[in-house]
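For this depiction, one protein chain was excluded, whereas all remaining protein chains were kept in their positions.
Order of writing sets the chain letters: A and B. Residues in each chain are counted from 1.
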Amino acid sequence: MQITAKNIAQLIDGVVVGDPSAPISGPSKIEDGQPGTITFLANPKYKEYIYTTKASVVLVSSDFTPEKEINATLIKVENVYACLAILMEKFNSSLSIKSEIASTAVIDPTAIIKENVAIDDFVIIKPHVKIGQNTKIFGQVFIGDRVEIGQDVIIYPGVKIYHNCKIGDRCIIHANTVIGSDGFGFAKDDQGNFKKIPQTGNVVLENDVEIGSNTVIDRASMGSTIIKEGAKLDNLIQIAHNVTVGKNTAIAAQTGVAGSTTIGNECLIGGQVGMAGHISIADGALIQAQSGLASSIKEVNSKLYGSPAIEYQTYLKSYAYFKKLPEIVHQLRLIQSQIDNLKSNQ
Amino acid sequence: MQITAKNIAQLIDGVVVGDPSAPISGPSKIEDGQPGTITFLANPKYKEYIYTTKASVVLVSSDFTPEKEINATLIKVENVYACLAILMEKFNSSLSIKSEIASTAVIDPTAIIKENVAIDDFVIIKPHVKIGQNTKIFGQVFIGDRVEIGQDVIIYPGVKIYHNCKIGDRCIIHANTVIGSDGFGFAKDDQGNFKKIPQTGNVVLENDVEIGSNTVIDRASMGSTIIKEGAKLDNLIQIAHNVTVGKNTAIAAQTGVAGSTTIGNECLIGGQVGMAGHISIADGALIQAQSGLASSIKEVNSKLYGSPAIEYQTYLKSYAYFKKLPEIVHQLRLIQSQIDNLKSNQ
Partner (left out) sequence: MQITAKNIAQLIDGVVVGDPSAPISGPSKIEDGQPGTITFLANPKYKEYIYTTKASVVLVSSDFTPEKEINATLIKVENVYACLAILMEKFNSSLSIKSEIASTAVIDPTAIIKENVAIDDFVIIKPHVKIGQNTKIFGQVFIGDRVEIGQDVIIYPGVKIYHNCKIGDRCIIHANTVIGSDGFGFAKDDQGNFKKIPQTGNVVLENDVEIGSNTVIDRASMGSTIIKEGAKLDNLIQIAHNVTVGKNTAIAAQTGVAGSTTIGNECLIGGQVGMAGHISIADGALIQAQSGLASSIKEVNSKLYGSPAIEYQTYLKSYAYFKKLPEIVHQLRLIQSQIDNLKSNQ
């Protein structure tokens, strides 16, 4: 694919500043951009690179004003990231499988599979499964009894989906993720041994949900564990039984959410965050990485940090003094000796 | 399955308060209970729902006394969770495979497989493996050389068990968990490069152990990594080489235990806890989520929190003052100025 700066600008409704005929064969990063590629400037941290990058074209925000000369051609747009997404899709050469059913797949005859579905080698599809049109299922995936999968879904290699779970349209699930394993529920019997509490519910992923690799979403003990429309979960995340993750909420890698907790819509949860069970987090919460949430957050758009998490700025201020604790204690001793002096002088 | 409140009460030795003929077709959660279902009240947080739930029957503790009118029929029992476990099993419709060996499984002829074993599609069983009766092995599982698996075991899809490991009777291992991969052991050679220390031991799961999804238990460098009888491990847990987890100990998701550490019996370990290597934790320890254990815990039934972890209440008290550090420092300044005043007045 060989296109020009002008072609790109038309595609994303941008304004060219420089050579509209600059040729572009693919994307690159601004700090190691190559001639013939397009790059972008979105994070101000990378501003300096725009003056030295070898990339031929740079996507910038419409309010960007250069402070010195720039060799590259610029394309100015309203939303750099959104335009970048459109561009990258142009250059994307993703993992692909043919829209056919591999002869090695083992598919129960009661499964209902719509047109144009791709099923790769060594996939197992159990009885009464339903799969919508244009869905792609990569190799070595396991789909349990009565699972329902929507249309235009992509399920990457090695994913395991337990019985009765439901996957909405346009969902993407990355490799080796597990959907619908048993929640962690036990009761001690009279002899003090754990007895398993059967987990009879399921997992529901609504439309446009994306889940990373090696993540686990446990089935509800009763009812459903629900990941709502448009939510995005990164790799190695733990979602316990009966959790609800709100619409358009994004959760970074290695975060864990304990049982029956409800996370609101439009939240941004950092990596390695832990949330206690049976709490609820109001819409728009911004949780700093490694925080621990022990109780419910009632105010919308809260910004939190720490374990247990408190208001973000309060944590930073307290932590600044935490680092000075040896000094503070030293001061305390000085004060006491001054008092002792004053006393003896009285 | 259609049974009545009276049937249920007989099954779990409970006392009916209300309509003994109330019909029950399945379980539900108290906050979204449906007519014709049975629910339960165990966590006091949910007490309010008992007055509004639409569920026909509610399982309650024998010491429960209603504060206002309740529409549902009650069944009073000694231990709500234990009775619930019995009930849920009644309603359980789990992932199932036939007690036969799939034609696509690749099983070495030297493997010894007892009667009534189910082996699903694309399972690999290496030489000299032994599998006890009634055990179920789901699709795409890998069982390495000389692995021994007991009876009535369930191994969910995609589990990988390396050579020489031993799995006791009635164990359950959830999807994509790895048992017996190499411990993380390296020594620097003269050129400063890491040289791998071979990991020649194995992993032993004793009877009645349950392991969640995407968990990893590494083989011992020498000897065995041991998970003792009745221990329960959640999802995404890291157990390093030569660790021992005690009898009936439960570990929540995303906790990591470094090499050669020994955890006692009957411990409850929260999620995202980290434990240093070469330490030992006395029986009955209660470790709060996200704690970090840097040294051994010698006292039984210790309750700990923090990183490094300290006594639970002490951590909470100290953390309460941590949040007030800016205020404390401000007070310190006020005190100093008072002293300065006193001095100048002397």
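The criterion applied here is as follows: a contact is a pair of C-beta atoms (placed from the backbone, for glycine too) under 8 Å apart; a residue touches a chain by one contact, two chains touch by 3 or more.
Every value quoted in this text rests on a predicted model; they were computed, and no experiment measured them.
Within the full complex, the residue among A:Ser56, A:Ser181, A:Asn214 or A:Thr261 touching the omitted chain is A:Asn214.
Residue B:Gly158 is the one among B:Gly14, B:Gly132, B:Gly158 or B:Gly270 that touches the chain missing from this view. Contact with the chain not shown here comes from a single listed residue; of B:Pro23, B:Gly36 or B:Gly292, that residue is B:Gly292. Take chain A: the residues that touch the chain left off the picture are 26-29, 32, 39, 43, 45, 79, 81-82, 84-85, 88-89, 91-96, 102, 104, 120-122, 138-140, 156-158, 172, 174-176, 208, 210, 212-214, 230, 232, 234-236, 248, 250, 252-254, 266, 271-272, 289-290, 319, 322-326, 328-329, 332, 335-336, 339, 342-343, 346. What chain B contributes to its contact with the hidden chain is residues 104, 106, 122, 124, 126, 140, 142, 144-145, 158, 160, 162-164, 176, 178, 181-182, 184, 186-190, 192-200, 214-216, 218, 221-223, 236, 238, 240, 242, 254, 256, 258, 272, 274, 276, 278, 292, 307-308, 310, 314, 317-318, 321-322, 328, 331-332, 335, 338-339, 342, 345.
Just so it is clear, only the chains that are shown with their structure count from here on.
As a whole-number value, the distance joining the C-alpha centres of chain A and chain B reads 25 Å.
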